[in-house]
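A single protein chain has been omitted; all remaining protein chains appear in their positions.
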Amino acid sequence: MMIDTSLIAEENEARADHLRRDYDTLGERLDRRGIAIDEIKRKVAAYGVAVPSWGVGTGGTRFARFPGKGEPRNIFDKLEDCSVIQQLTRATPNVSLHIPWDKADPSELKARAGALGLGFDAMNSNTFQDQDGQAHSYKFGSLSHTDAATRRQAVEHNLECIEIGKAIGSKALTVWIGDGSNFPGQSHFARQFDHYLKSAKEIYANLPDDWRLLTEHKMYEPAFYSTVVQDWGSNYMIAQELGPQAFCLVDLGHHAPNVNIEMIVSRLIQFGKLGGFHFNDSKYGDDDLDTGSIDPYRLFLVFNELVDAEMRRVPGFNPAHMLDQSHNVTDPIESLMVSAMEVQRAYAQALLVDRDRLTEYQQDNDALMATTTLKAAFRTDVDPLLAMARLDSGGAIDPVATYRASGYRQKVAQVRPDVSGAGGGIV
Amino acid sequence: MMIDTSLIAEENEARADHLRRDYDTLGERLDRRGIAIDEIKRKVAAYGVAVPSWGVGTGGTRFARFPGKGEPRNIFDKLEDCSVIQQLTRATPNVSLHIPWDKADPSELKARAGALGLGFDAMNSNTFQDQDGQAHSYKFGSLSHTDAATRRQAVEHNLECIEIGKAIGSKALTVWIGDGSNFPGQSHFARQFDHYLKSAKEIYANLPDDWRLLTEHKMYEPAFYSTVVQDWGSNYMIAQELGPQAFCLVDLGHHAPNVNIEMIVSRLIQFGKLGGFHFNDSKYGDDDLDTGSIDPYRLFLVFNELVDAEMRRVPGFNPAHMLDQSHNVTDPIESLMVSAMEVQRAYAQALLVDRDRLTEYQQDNDALMATTTLKAAFRTDVDPLLAMARLDSGGAIDPVATYRASGYRQKVAQVRPDVSGAGGGIV
Amino acid sequence: MMIDTSLIAEENEARADHLRRDYDTLGERLDRRGIAIDEIKRKVAAYGVAVPSWGVGTGGTRFARFPGKGEPRNIFDKLEDCSVIQQLTRATPNVSLHIPWDKADPSELKARAGALGLGFDAMNSNTFQDQDGQAHSYKFGSLSHTDAATRRQAVEHNLECIEIGKAIGSKALTVWIGDGSNFPGQSHFARQFDHYLKSAKEIYANLPDDWRLLTEHKMYEPAFYSTVVQDWGSNYMIAQELGPQAFCLVDLGHHAPNVNIEMIVSRLIQFGKLGGFHFNDSKYGDDDLDTGSIDPYRLFLVFNELVDAEMRRVPGFNPAHMLDQSHNVTDPIESLMVSAMEVQRAYAQALLVDRDRLTEYQQDNDALMATTTLKAAFRTDVDPLLAMARLDSGGAIDPVATYRASGYRQKVAQVRPDVSGAGGGIV
Partner (left out) sequence: MMIDTSLIAEENEARADHLRRDYDTLGERLDRRGIAIDEIKRKVAAYGVAVPSWGVGTGGTRFARFPGKGEPRNIFDKLEDCSVIQQLTRATPNVSLHIPWDKADPSELKARAGALGLGFDAMNSNTFQDQDGQAHSYKFGSLSHTDAATRRQAVEHNLECIEIGKAIGSKALTVWIGDGSNFPGQSHFARQFDHYLKSAKEIYANLPDDWRLLTEHKMYEPAFYSTVVQDWGSNYMIAQELGPQAFCLVDLGHHAPNVNIEMIVSRLIQFGKLGGFHFNDSKYGDDDLDTGSIDPYRLFLVFNELVDAEMRRVPGFNPAHMLDQSHNVTDPIESLMVSAMEVQRAYAQALLVDRDRLTEYQQDNDALMATTTLKAAFRTDVDPLLAMARLDSGGAIDPVATYRASGYRQKVAQVRPDVSGAGGGIV
């Protein structure tokens, strides 16, 4: 374990009395509403959200990147950082790898993760950047490129990701591509989509039987006029074309302004194609901010759909949950811990919704009471519940304070050299 | 004919020499590019866009409506106005009716339209307003209402629209509903969509074999939190669920900000589900401004997709074209004439695209030359070509000037009484 | 009083024990954070938000209006409805009138309001609709019209509003106009703005010394290409040009997508020109939904700025607070009660922010702890605090339940006749 357990115990000790008191009074209030707090706590404790390996490094923009102290040097450093998040929050048991960034000997990966108490979530391929020595450039696309050899190279890379994933126990491949165009006319939409579908089918054909293929849509960036998988409509077409193991992945920041994301979630659930989430938050574009930091009610409304589906036991409903954020101005470990707790919070709040009453209000078109019912759940301060779930399972009541007290960042900064920052004049 | 043909002849006479001169020099320039101007003119002359019956009345907003002079009193007045548009532009041979606003004896409708040289396009149902004496209110929805009797009433209304349409020679039913919700939780998304699909299937089951069902998506308004058919993704699901006679209708103003509409058009073509268009323009929301008045290049890019599909002879490709605008500050007849010509213009420009070269540039990822190729077509001033097509078929070289010279508006204002304006305090 | 006080007492009785228990445990938690709950309660109890007279009627869209039961027939009915809101919530002591909708004998207005325990907030003029018998139409503008006589008429109307306001004790005039254009070129921006400024100066010149002139910006609707007072930049220019009694009014739904509204609030405070608010919520455009119903955190962030200014004792800081919503699918009284409480909630939560720590985190660029500090305040469930403030001052612990129990709507529906609904075919 990266953080001394005695430190955690000490930090928890200082907070435990107040926590118990708050947990009890919350329990009393929930009890009045016919809700057993321990049952909610049990569900929350069983819930986990995956951490992306790349998330523990400091992110940046096209203008600059400002690295922090102790940036991880490789996947093994990243796994250590991820284990800190899991150790303190008990909410992030799995790590999602990105190839080729995280390429390493699979058995070593598995061993190191196992030793740190971590498993592996979905594999992520990368055909939006060129790698040294690569035969064909992705400047003008990858899976949808006009050139067959380039498409072939991109397909092969995805197949390699599957192979690595098989070796380390992953069960899913997430495919996000930057393919698109910057100018009207640059690409022929139909031919380009056709290329994409054919490439995706080749990948799908090589998917192990117990794997899922998660395709991800995004409105724009890096392409600025059109993007091949631009929205959930195109994504749904893809999942339909590919087959029963193909599903749509929803990143909360990948939509047009004002779009009702929770409704898209509902549609994909209804048609059996919701594959999972990349959680984050955004105010403008794909800002990749900490989950719930900008519009926490929207996050709750997404979880309201998920819990609704869970309660209705929708067949085949089993979405993957992953954080996907860019931490430009915070310590990535802190942001990921807080975000993991925000996801848990939204889940807990959604579990508190009085669904029988809600259904009645909906049936009666009592809009005011229906929305008040959601708000009542959202307003409930479930902090004590989340903290108690952490305490029960060996985590920290206050992960950020405990992390800071541990001096972990300072320690790794001593062994991990400073990295220089800014990319060049990309404006 | 509502406008004296001698007036048209006289107006044309004054402009014919310059037109011939400009047509010839344009022909010379196109000839250099390997394009036969007469061939383009022939295609443009054969092209028509339907006029919505409600479009000839002055529109308004929730704040106010400011009627003009000579507002049409009923569908027969509207048909007369529509015939003026067709007489002068030769671009709008058909009228699209809205029930119950245009309800009248079908044989009388047919006879009057025939006499005016007009045919009928798609029928439009209305379940977004309550009508006097209606048993169930659409306040909380129609085809997707939680109450079965209300849904039934809405279905019946659509069936009635089909019956009227059959009697007058229409071949399509356009269904746009305002159903949705104003608050999170007000509606259960999945149940609501399920209701919609069941209702739509009942309508579809009663569709004549040679008819099409066109469903229309819209992001928001009148519902302000969620809309049942909110985007092309849901619309595509509907068309798939219903069957081969069901298609998606695209209104240019019904999308989220920044959305790439021409790409949606391409996707729907590729998957065989593009049913047609409601043409208009918008800067903010569903502004229903005159087609091409805000972003003429976007209109061209949509037609670029249509002509591309036409050239590739995509099987089953046969979209309906209709204007759908709200004329709040202009004479509706003038706006509709100009808009019809704008649609023709975009079509003509799209026909000028050098598609062989474009394909090569696209294949070679020569983004600059590809987009320049589109721009070269868009920049071509096809005014003489459009005007010559009108002149050839008996229309006006300058429809607006001729219309104003005719004094039509003043004449109808004498027989059609002034109507008072503003709705009450709907804010 | 419109609601029997014994009913309120009875309803409160049934809820008082739990409330006291919850108030105490909340007090205990706040005490740990160094906050005296009674002090916050006192501030909340002293806080009031004005109700717009037009808000108690059912609103609508350009497509339809679906009236409810017991729609108020005139300003006196409206005052009764407003008094119910105040009686139950104790949060809405004042009513904001709209002229000419609410025109009546001033002394009668004052007497009736006084009897109902209500005062009057800002006056609202209306030059976005034509009134019967009006000499000049506002179809093409009012204060910024190209025609001097029309501008004069609009100015006179505003002066009349001031006169009425003086008679009933108002201290502010709110000016919102729909002036703008629907097409590029329709209006000359600079001349139009010049007209506006001159008209506004004439109004300003007639403003009593103790009054404020509040001008309101809005991005679009009813004008769909350009709006004269389109954003806070133009609004600020106006307030500067007019003088020290002129201020900017911020309606939360009147901005471009994604705009950071709380930042605009901060800028206007910093430069001494924040006049007040029209509270509501929106997801797409000027949706006029219930305050806090779509993005409660955004509402909190606005109040965070207001409390920050209050704490810093910014000179001259004294914004007006008013609700401005359109209630299309709910009972307007219920929506206004809930919205008033949402505004109070945001105020209470903003009062809980630990501003000393926040300042330190800001100074140290500890982004994570700074934003966590705001979130901690936002997450606090202040329901017991708000309810206790109501209970203390004679309001209802649960205003909606009490209102429903009172049968008020059914009672007024017996004396107020049903009104028919939909406007005509304004599409």
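In this document, chain identifiers A, B and C correspond to the written order of the chains, with residue numbering beginning at 1 in each.
One rule holds in what follows: a residue touches a chain if its C-beta (ideal position, glycine included) is under 8 Å from a C-beta of that chain, and two chains touch if they have at least 3 such contacts.
Because the structure is predicted, anything quoted here is derived from the model rather than measured.
**Q** Who does the absent chain touch among those shown?
**A** For the complete complex, the undisplayed chain touches A, B, C.
**Q** Pick from C:Arg33, C:His188 or C:Lys411: which residue touches the chain that isn't shown?
**A** Candidates C:Arg33, C:His188 or C:Lys411; residue touching the omitted chain: C:His188.
**Q** Among A:Thr215, A:Asn304, A:Asn328 or A:Gln349, which residue is in contact with the omitted chain in the full complex?
**A** For the chain that is not drawn, the touching residue is A:Asn328.
**Q** Which residue, B:Ser199, B:Asn280 or B:Ser293, contacts the hidden chain when the whole complex is considered?
**A** B:Ser293
**Q** For the chain left off this view, which of B:Gln131, B:Asn258 or B:Asn318 is in contact with it?
**A** Going through B:Gln131, B:Asn258 or B:Asn318 one by one, B:Asn258 is the residue touching the chain not shown.
**Q** In the complete assembly, which of A:Asn12, A:Gln86 or A:Ser282 touches the absent chain?
**A** That would be A:Ser282, which touches the missing chain.
**Q** Looking beyond the chains shown, say which of A:Pro93, A:Gly169, A:Pro222 or A:Gly394 touches the absent one.
**A** A:Pro222
**Q** Since one chain isn't shown, list which residues of chain A touch it in the complete complex.
**A** Residues in contact with the chain left out: 54, 57, 59-66, 98, 101, 128-132, 137-140, 178, 181-184, 186, 219-222, 224-225, 257, 282-285, 287-290, 293-294, 326, 328-330, 420-423, 425-427.
**Q** If the hidden chain were put back, which residues of chain B would touch it?
**A** Here the touching residues of chain B are 18, 21-22, 25, 28-29, 32, 257-258, 260, 283-284, 290, 293-298, 329-331, 334-335, 338, 365, 367-369, 371-372, 375, 378-381, 383, 400.
**Q** Mind pulling the chain C residues that touch the left-out chain?
**A** Residues of chain C in touch with the missing chain: 139-140, 146, 181-191, 193-194, 219-220, 225-226, 230-234, 236-237, 255-260, 262-264, 266-267, 269-271, 297, 301, 304-305, 308, 358-359, 361-365, 367-368, 370-371, 373-374.
The definition used in the following text is that only the chains that are shown with their structure count from here on.
**Q** Have a look at which chains touch which and call the overall pattern line, ring, star, complete or other.
**A** Complete.
**Q** Give, as an integer number of Å, the spacing between the C-alpha centres of chain C and chain A.
**A** 39
**Q** Averaged over CA atoms, how far is the centre of chain A from the centre of chain B? Could you give it in whole Å?
**A** Their C-alpha centroids are separated by 42 Å.
**Q** Can you list every residue of chain A that touches 2 or more other chains, as numbers and ranges?
**A** If we look for residues of chain A contacting two or more partner chains, we find 257-258, 260, 297, 365, 367-368, 371.
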